[in-house]
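A single protein chain has been removed from this complex, and every other one stays in its place.
Going in written order, the chains are labelled A, B and C, and every chain counts its residues from 1.
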Amino acid sequence: MFIRFITTGGTIDKIYFDALSQFEVGDSQIKHILTDGRAEFDYDVVSLLQKDSLEMTDEDRKALRNYIENDDAGLYVVTHGTDTMPETAESLLGMNAKTIVLTGALTPARFKTTDAIFNVGMAVATVQTAAPGVYIAMSGQVFEAGKVRKNREQNRFEQLL
Amino acid sequence: MFIRFITTGGTIDKIYFDALSQFEVGDSQIKHILTDGRAEFDYDVVSLLQKDSLEMTDEDRKALRNYIENDDAGLYVVTHGTDTMPETAESLLGMNAKTIVLTGALTPARFKTTDAIFNVGMAVATVQTAAPGVYIAMSGQVFEAGKVRKNREQNRFEQLL
Amino acid sequence: MFIRFITTGGTIDKIYFDALSQFEVGDSQIKHILTDGRAEFDYDVVSLLQKDSLEMTDEDRKALRNYIENDDAGLYVVTHGTDTMPETAESLLGMNAKTIVLTGALTPARFKTTDAIFNVGMAVATVQTAAPGVYIAMSGQVFEAGKVRKNREQNRFEQLL
Partner (left out) sequence: MFIRFITTGGTIDKIYFDALSQFEVGDSQIKHILTDGRAEFDYDVVSLLQKDSLEMTDEDRKALRNYIENDDAGLYVVTHGTDTMPETAESLLGMNAKTIVLTGALTPARFKTTDAIFNVGMAVATVQTAAPGVYIAMSGQVFEAGKVRKNREQNRFEQLL
């Protein structure tokens, strides 16, 4: 089994700079999470973008789709900011023979208490057990692209009715 | 979605007692892991056993199977010691309309660095995406019961050839 | 032994708000740190301010000094933002029979990797072993008020020569 991880930024990789008293997107935490999780499969990590998801443009989404379409892997986990994760998931629909799972975090992976590790665990399991397609693994649940929204008031993902 | 978690002991729930300078199975860490993971689905946790998996007997395995067979849920995550997890998984084969995922940890969940959170994330995703059946989610991979062993020298789970 | 902890804000208590993608000062982490540190002495925690230290005004410093001068305790640990900690320390000089130790953190206490716990441990030991006076416990060192500065380029505290 080979999984290609693509990082695009978002809260999961946020770091704190004291000088600025501000968060910025830092190095990807994916390798740390997979090492701590004792993951024993082949993978690599491609850093495509380092953006807050509110700053993701249509061009960024096209670049992501192009990257995956022209790439030879079958399984993808994409880490992404949470605010526009559903939009990006929809923009990836319709590629044959690819399983793509988007995940991220509501709290940065560098925090003591974070959903990042749990979410990446979910994404890694989903990408290898679900049928080809596009999914979001957040809030302890696996959603199909196009059928999920982020409820910002409740700070969680939920099924579109 | 409703998931019933059944805890049976094992490294994942180990605690350290200074007085004895010794590890013993402590309270289940499942609720902490699900809360930190921001899981937003219905679940409960049943503590069936608190044993090292090397001490699991055939009676224990029958009791676990009986519990699930006579229970009305459809999705189960069973936390279990790693040494005999494959045996217990096999002993649960052949129940209709139940999806059962066993997981655990090589390092206790109470440690700073642990595979417990990642593994429970994998199990939660697997139980909701895989077809009915019995699975083990460990070492970053989802295995079918009967087709997996623990490689004790390498301290990891691998596919039976 | 009784220690009064006074919190004024700063990085040590910073929390991350996903909605804003921004850090703000949150609830004090002092009780968590003392509980995890298995501290067995009498104490209370007074939350006087919740500010970045760059926003501390002369009025804020007077209020802090007044609070301590008119209070009946002898031992104080003050948590404070790092940028103006030396100024605040100096503003507290000259009170008789009070031992006051300022500390804080370069990385928020809620992070997995943080200097907050270590620093509070240092402050707690200093306040009970040092002679009455005003100190800063940061960067693994105990400095006297008036003889210390924050080196912002190096992000550390150092003795004034």
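Here is the rule we go by: a residue touches a chain if its C-beta (ideal position, glycine included) is under 8 Å from a C-beta of that chain, and two chains touch if they have at least 3 such contacts.
Everything numeric in this text was worked out from a predicted model, so none of it was measured.
Colleague: Can you pull out the displayed chains that the omitted chain is in contact with?
Modeller: Even though it is not drawn, that chain still touches B, C.
Colleague: So one chain is hidden, and I want to know which residue out of C:S28, C:S53 or C:S139 touches that hidden chain in the complete assembly.
Modeller: Missing-chain contact among the listed residues: C:S139.
Colleague: Which of these touches the unseen chain: C:I6, C:V25, C:V124 or C:A145?
Modeller: C:V124
Colleague: Just name the one of B:K31, B:R110 or B:K147 that touches the chain not displayed here.
Modeller: Of the candidates B:K31, B:R110 or B:K147, B:R110 is in touch with the missing chain.
Colleague: Can you name the residues of chain C that touch the chain not displayed here?
Modeller: Against the missing chain, chain C presents residues 1, 33-34, 36-41, 106, 113-115, 117-126, 128-130, 137-142, 156-158.
Colleague: Just checking the interface: what residues of chain B touch the absent partner chain?
Modeller: Where chain B meets the chain not shown: residues 11, 14, 16, 18-19, 21-23, 52, 54, 82, 106-108, 110-114, 152, 155.
Simple rule for what comes next: only the chains that are shown with their structure count from here on.
Colleague: Report the topology of the inter-chain touch graph, choosing from line, ring, star, complete and other.
Modeller: Basically the chains just string along in a line.
Colleague: Counting in whole Å, what is the centre-to-centre distance of chain A and chain B, each centre being its mean C-alpha position?
Modeller: From the centre of chain A to the centre of chain B is 25 Å.
Colleague: Can you pull out the residues of chain A that are in contact with at least two other chains?
Modeller: Within chain A, the residues that touch at least two other chains are 106, 113-114.
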